[in-house]
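All protein chains of the complex are present and in place, except for one that has been dropped.
Letters A and B mark the chains as written, and numbering starts fresh at 1 in each.
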Amino acid sequence: MSEAELLVTVRGLRIEGRSEDRWNEIVHGIDLDLHRGEVLGLIGESGAGKSTIGLACMGFTRDGCRITDGTIEFDGIDLRNISPARRRRILGRRIAYVAQSAAASFNPAHKIIDQHTEGPMIHHVMSVAESRADAIELYRRLRLPDPEHIGFRYPHQVSGGQLQRAMTAMAMSCRPDMIIFDEPTTALDVTTQIEVLAAIRDIVEQYNTAAIYITHDLAVVAQMADRIKVLLRGDEVEEADTRTMLAHPREEYTKSLWAVRTFAPPPKPPAPPTEVPVISVQNVSASYGAAPVLFDVSFDIHKGRTVAVVGESGSGKSTVARCITGLLPPTKGQILHNGTPLPPDYRKRSRDQLRQAQMIYQMADTALNPKVRISEILGRPVQFYTGLRGAERRRRVEALLEQIEMEPSEFYNRFPPELSGGQKQRIGIARALAAEPEFIICDEVTSALDQLVAEGILKLLDRLQRELGLAYMFITHDLATVRSIADEVVVMKNGEVVEAGPKPEMFTPPHHPYTDLLLSSVPEMDPDWLTNLLKQRGVENIGDAASARM
Amino acid sequence: MTTLLYIVGILVVAAAASWLFRAALIAVLPRPGKLLFRTMPLVASFGLLMIIIYVSAALFAPVIAPYGEAEVFDKFNALPGDDPRFLLGTDQIGRDLLTRLIYGGRNTIGIAFLTTVLAFLLGAIAGFLAATVGGWLDQLLSRTVDALMAIPQLIFALLLITIFGQSTINMILVIAVLDSTRVFRLSRAVAGNIVVMDYIEAAKLRGEGLGYLIFREILPNATPPLIAEFGMRFCFVFLLIAALSFLGLGIQPPLADWGSMVRDLSQFINYAVFAPLTASLPLMAAGAIALLTVSVNFVVDWMLHRASGLKE
Partner (left out) sequence: MSGFGFDLLRLIAKRLGLGLITLFVVSLIIFLAVNLLPGDFAQEILGQGATEEAVAAIRRELGLDQPMVQRYLSWLGGALQGDFGTSFGNKRPVAELLGQRFLNTLFLAGVAAAIAVPLAVGLGVLAALYRNSVFDRVANVATLTSISSPEFFLAYILILFLAVVNPVFDSLSNVSPDLDFWTRLQRTMLPALTLTLVVTAHMMRMTRAAIINLLASPYIEMARLKGVSPARVIVHHALPNALAPIINVIALNLAYLITGVVVVEVVFVYPGVGQLFVDSVKIRDIPIVQACCLIFAATYILLNLTADVLSILSNPRLRHPK
């Protein structure tokens, strides 16, 4: 690898971004080398500047960003100082880009194949007819179903995973020297992600294309990259080849990222068989308007235990939560609280019934009113449910802040927009605790957070559960989270419970085929994981899985 | 050529005044204000300065105006320059035109402001209710507004004025009701975007009542777009009232107002070649309307630009 010719050299790259009428530096002097045929993984949490750096390697900045210093050299060409016309002759032809959301990045007004052939046509690489034939060949190699005809559809007629592969084909259309992949699988479900990852890796290998692969997911980058560069707030933390980096990370920050996956609280003893569950979902079916979305769902949640409800988007896992809280009254079945049925509609429930079931949301940004102070966000439920006022109310709010490990004197009078993502999520937890509930629904509470922060939230939730004997229903699509905190697991697909049981059982075979597919699709921190998985499933199997999902 | 010089001269003076005004604001105000106004473009500063001048002139009209609003003199149809007592001359029944111009501003601005406030109270309350309660109430209000908005506003206003008769009070009520449909649409949309937020769901699940939801959770988040909308609605209402008065169907005598002044003086425009000052009389009243509207629009434009910039 190291003998290969150097393709991209970036030195001392500095980029500024504009926010609130002011320029702030967001990338602080990054160096980067990429050889021909090599895949470099750029990894970092949100705000690390990885997309900005990736685009800068094409000599491109988004509106509101500007390159202030440094050199960007691509195959001997100074990309920072060439004319826009010359840069256009390189973009698409020698450097291509694959965006995060294929659905938004394909033009809705044109057929997929016409967008594919546009590049070769304007760059005079191939005739339109040649490029069409080539597109069909690429679709075949990327294992898209019906390669002869799929290109003649419009983008909205094709599923997300297929569209992402069609975009990879489009990037390949001029046989570029390098492709920038900007989080190409982040928006996809785990089982779809596998197909796209495998397709991207194969095609890049077959044509010996260099690539920069941008992602926040360590396990994904371990499958894709030859070398990994770790970024933190616009600075480089460290860089090494993938195996070295996974086995022996040097920097504390990198080690802490790796360590996240190992959080495992001690297991809890099983609930006594005679205990009445805090919440019991019994044969619940529900529908949005005329469209049924839940079919005969049942499970129990016991005091002091966590039930993880797992499934991909559209599986109905959030709908179950809406039925329990009473936002969506079920069409059949009922919800029992300590053995007594709850009124189906939340407006019919007593204040005490409402108090017993609280909710923590995925997006802390939309879960807290940005115009209301923390003192009121927490004080209002305290007063509303417990009737405390004045100094007593204040003391209770301060106690809650201490419980979630936030300094009362510092945060009491602040507004949510002044807090970080993790702090906002903690306030969300405190608001649920303010009601002194028995049961809390956690709806994807960690999926919008960076891994280290998410780790802190999981630890906090675990501690609170042990101290207060809370029952949790944990909605998530992330199996790593399930592995660390769940006591029982419920797997859902298309509105039905596929399989349910205690965690140890669920993570040991034999499984229901869907549970198996779901579990085996979660990337692991082993560079050979994808290769082994593909061998194990057989390449055809992936195609089958893809067509079965359509 | 001289016209061009005049225009350039006026632009330079306006720019200088706006610059000075902004500098004064930055110097006088406390820190948050300083930051706000430092990035204010010159046109917005000009707009703000003009609004302040208009509002003061309207408030202190009795002090500034040389005579009373309806005071009649024995000298009628005096042209500007005829009589040193009447700077801009008198009208056909002998009232001082400068006085009428100042009081006209007071009346037109005051009535437009009152009408806009009424339209806002009506439209915003209905809009918030529709968005928060939803269901049949939302359907009822929305469909009613759809039907009312299917007829162009000026046309509908004329129809209603025909029916209820021409009077200032009728005009205020008619325009307030018609304009509240636009406010309804906006406040329903704004509140609709807020109502889907999880913090509203959390408050609903807590068992909070409608009043708490609207006033404590929704309203604080809806104020910035509503303030900008208030500026725009004021412009529309102001122009509509001016148009109606110009047609003789709006503000009724003896109240002075700019719209009917334009109509009454419009014949003078034909004297432009030999008596330019006289010819500019109708344009002064019309220009006064345009200047205030454009000033409000400049400020609103800046506010909207800031709001969209902060979102990114």
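Please note the rule applied: a residue touches a chain if its C-beta (ideal position, glycine included) is under 8 Å from a C-beta of that chain, and two chains touch if they have at least 3 such contacts.
Predicted model only: the values in this text are computed from it and were never measured.
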Inset, instruction - With the full complex in mind, choose from A:Arg66, A:Arg88, A:Arg140 or A:Lys535 the residue touching the hidden chain. - result: A:Arg88
Inset, instruction - Determine which one of B:Leu5, B:Ala27 or B:Ile163 touches the chain that has been left out. - result: B:Ile163
Legend entry - Hidden partner interface residues of subunit A, rising order: 58, 60, 62-63, 87-93, 96-97, 99, 101, 104-110, 118-119, 122-123, 153-154, 156-157
Legend entry - Interface residues of subunit B (partner: the chain not displayed): 43, 146-148, 150-156, 158-163, 165-166, 235, 239, 242-243, 246-249, 259, 262-263, 266, 269-270, 272-273, 279, 282-283, 286-287, 289-290, 293-294, 296-298, 301
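Convention: only the chains that are shown with their structure count from here on.
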Inset, instruction - Using the touch rule from the top, collect the residues of subunit A that touch subunit B in their complex. - result: 20-21, 64, 325-327, 346, 349, 351, 354, 359, 361, 363, 366-372, 380-381, 384-385, 431, 435
Legend entry - In the complex with subunit A, residue positions of subunit B that touch it: 39, 197-199, 201-202, 204-208, 216-217, 220-221, 309-310, 312
